[in-house]
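Some notes on the structure that comes next.
Incomplete set of chains, arranged as in the complex.
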Amino acid sequence: MHSLLTAMYNIARGDDILMIKTGSRDMRGGEKTPEVRLDYERPKRKGISEVIYCPGKSDRQMLSIAQSVRQRKVTMAFSRMSPEQAELVRGDPPIEYDPVSKLGVIKFRDAAPGGVIAVLSAGSSDVPIASEAAAIAELHGCLVKKIFDVGVAGIHRLMSILPEISDADVVIVAAGMDGALPSVVAGLVPGLVIGLPTSVGYGVAAGGHVALNSMLSSCSPGLVVVNIDNGVGAGLSAAIAARHIPA
Amino acid sequence: MHSLLTAMYNIARGDDILMIKTGSRDMRGGEKTPEVRLDYERPKRKGISEVIYCPGKSDRQMLSIAQSVRQRKVTMAFSRMSPEQAELVRGDPPIEYDPVSKLGVIKFRDAAPGGVIAVLSAGSSDVPIASEAAAIAELHGCLVKKIFDVGVAGIHRLMSILPEISDADVVIVAAGMDGALPSVVAGLVPGLVIGLPTSVGYGVAAGGHVALNSMLSSCSPGLVVVNIDNGVGAGLSAAIAARHIPA
Amino acid sequence: MHSLLTAMYNIARGDDILMIKTGSRDMRGGEKTPEVRLDYERPKRKGISEVIYCPGKSDRQMLSIAQSVRQRKVTMAFSRMSPEQAELVRGDPPIEYDPVSKLGVIKFRDAAPGGVIAVLSAGSSDVPIASEAAAIAELHGCLVKKIFDVGVAGIHRLMSILPEISDADVVIVAAGMDGALPSVVAGLVPGLVIGLPTSVGYGVAAGGHVALNSMLSSCSPGLVVVNIDNGVGAGLSAAIAARHIPA
């Protein structure tokens, strides 16, 4: 093995990775292959919790992860969690579950206080994704203001809430359809604006690609973007941008 | 807050926006965030009713909206409404519901008489979307002529109905598949033609993008286009184009 | 020949179509095939002039068309005309040529007075396409107000020109990049809004598809759309929508 690889291996082999052996046995029998490796180093490296993406996880995987989390006493969030999955992993401490944002949390201690985040939605159909972003930011200690259904078809709705967003460190703007709201907001407020496109729409807007591309194409300064329906990513990025980085 | 923002806020805060607090409570408890803001100023600004897009609305949201509409005595339309949603919001005045166009209306007074609109469909599968456009135009006082299944594969079908469309202020042409009918119609009649692409089709035509792009690419003059399956938009635009704008 | 075809042929063979024989001779020699058929019936059917799309036309074709137009004494517009082509077809009456919009006109009589059209552009790069739309509307008798560089990145620019657009019969809004301006305008003004996407942009916005799709996806009522960079189509549609259709 080349010396670089050997050196890299020597660093990592002692690292804090939890392997969960829920995998199926192969055809020749033998031991099961671990299917999940939890990254318990993430809070130390990045200052944020790992978030488990739940769709497609088997019951056995969910149970093993919850058990490990509770043994290690680390705070862990679960995104796009079904009510059945939330029921499955109930225990002590309990899982807090919100059916609108489909986010579950097993929490051991409160996060240090973070920045001020405003979370806007253009329409009422964008509320679930906007709520996911808001809940993730709150989990990381941010003070979050949620303001929904202020899209550009009636722009006075946006004007009526300007004081609530003009002093936020970061403004997350969830929008589907034409995705025009983040452009207008980023032209007005001084903080960083994170465009959060949603898959709300039909015809050419189906799936959220128009909203995404519209945000990427904006001329307004200070507007960055995450993937369609990625409320978790918007919330984590807002929490990171709004804190003071320790040198 | 920058002076522009302050001034914009001062205008809008007294404005007529109805906030409906149906939102879920957040993790820290506290008050619910309003999820819907109705734009009761729209009829005054634009001269047309707001149309509620129903898919994804919760029962609680639907009931709150209907209650508010009846209290304020404003006419309101509901698009892509399921029969169950129409049943849910029955009351006084009753909701008029058409299962083909999936449009519901709670009406308080008749609109002022509008222009003459012809609504064509290329195939029989385009009838639901064409009907939605027709019903919206009728709601705004237009005299509407509906003529279905006159696509270009048998062009004498179009020829046989020419007198009915040659004196219309606006002709809406709904078409899926190759979307060729609006091009032919716009080459013949004097009024504005609104191409209304539908998602009818399979293979390359699936989803309606070919119909949409075909209409956008037409060489025929006086042809404008709306989003795929956007019968509401076609109907509203036709009603606006066919009325006399007050200075 | 089937009776329908025979009857259709009998109508059309006496019609007013000018064939211009500029085509190349085929391999077996023989007479040249006509390459251009001018539609001198269009003003009578549609109430508007034919517009010649100049890119790719040979000098011989351009000269033949100009000669025919001057003999017949019909007004004719030429779009995307190069300065060289404008120079080529000079004569009596002269061709009026604007190098920004690249539109040329040979005019024989003024059009009847039409409606009031406002033409907006989001950026200064959208000016050529916006100017093309404006010139076509003026040619058909409209009173046109041109207002440029009022995009949503600084929305007070739009607010400062609201009186100029609130009484227009039709507002044409040219925009590239994110194409967000038509959505905001259509939420405010009572007249029909025609979204005119331009190919201005880079990255995901290159070619104008984001601007087009953003306009098609708008929730604002009364917004219709034409093809990317189709200033001629926007201008003709506005002129048609703003006139009173004779019954």
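So that you can tell them apart, the chains are marked A, B and C in the order they are listed, and the count of residues begins at 1 in each.
Basically, a residue touches a chain if its C-beta (ideal position, glycine included) is under 8 Å from a C-beta of that chain, and two chains touch if they have at least 3 such contacts.
Note that the coordinates shown come from a computational prediction; the quantities given were computed from them, not determined experimentally.
**Student:** With 3 chains shown in place, count up the copies in the whole assembly for me.
**Tutor:** 8
Criterion: only the chains that are shown with their structure count from here on.
**Student:** With centres defined as the mean C-alpha position, give me the chain B-chain C separation in Å.
**Tutor:** From the centre of chain B to the centre of chain C is 27 Å.
**Student:** Rounded to the nearest whole Å, what is the centre-to-centre distance of chain A and chain B, using the mean of the C-alpha atoms as each centre?
**Tutor:** That gives a centre separation of 35 Å.
**Student:** Counting only residues that touch at least 2 other chains, which ones in chain A make the list?
**Tutor:** Residues 153-154, 188, 203-205 of chain A touch two or more partner chains.
**Student:** For chain A, which residues are in contact with chain B within the complex?
**Tutor:** 96, 98-100, 105, 124-125, 127, 131, 134-135, 138, 144, 146-150, 153-154, 156-163, 166-167, 188-190, 200, 202-206
**Student:** Considering only the defined contacts, which chain A positions touch chain C in the complex?
**Tutor:** For this pair, the touching residues of chain A are 123, 151-155, 177-180, 183-184, 186-188, 201, 203-205, 210-211, 213-221.
**Student:** Which chain B residues qualify as touching chain A in the complex?
**Tutor:** Result: residues 1-2, 4-6, 8-9, 11-13, 15, 17, 23-24, 26-28, 33-37, 39, 41-42, 53, 55-57, 61, 197, 199, 207-209, 212, 227-230 of chain B touch chain A.
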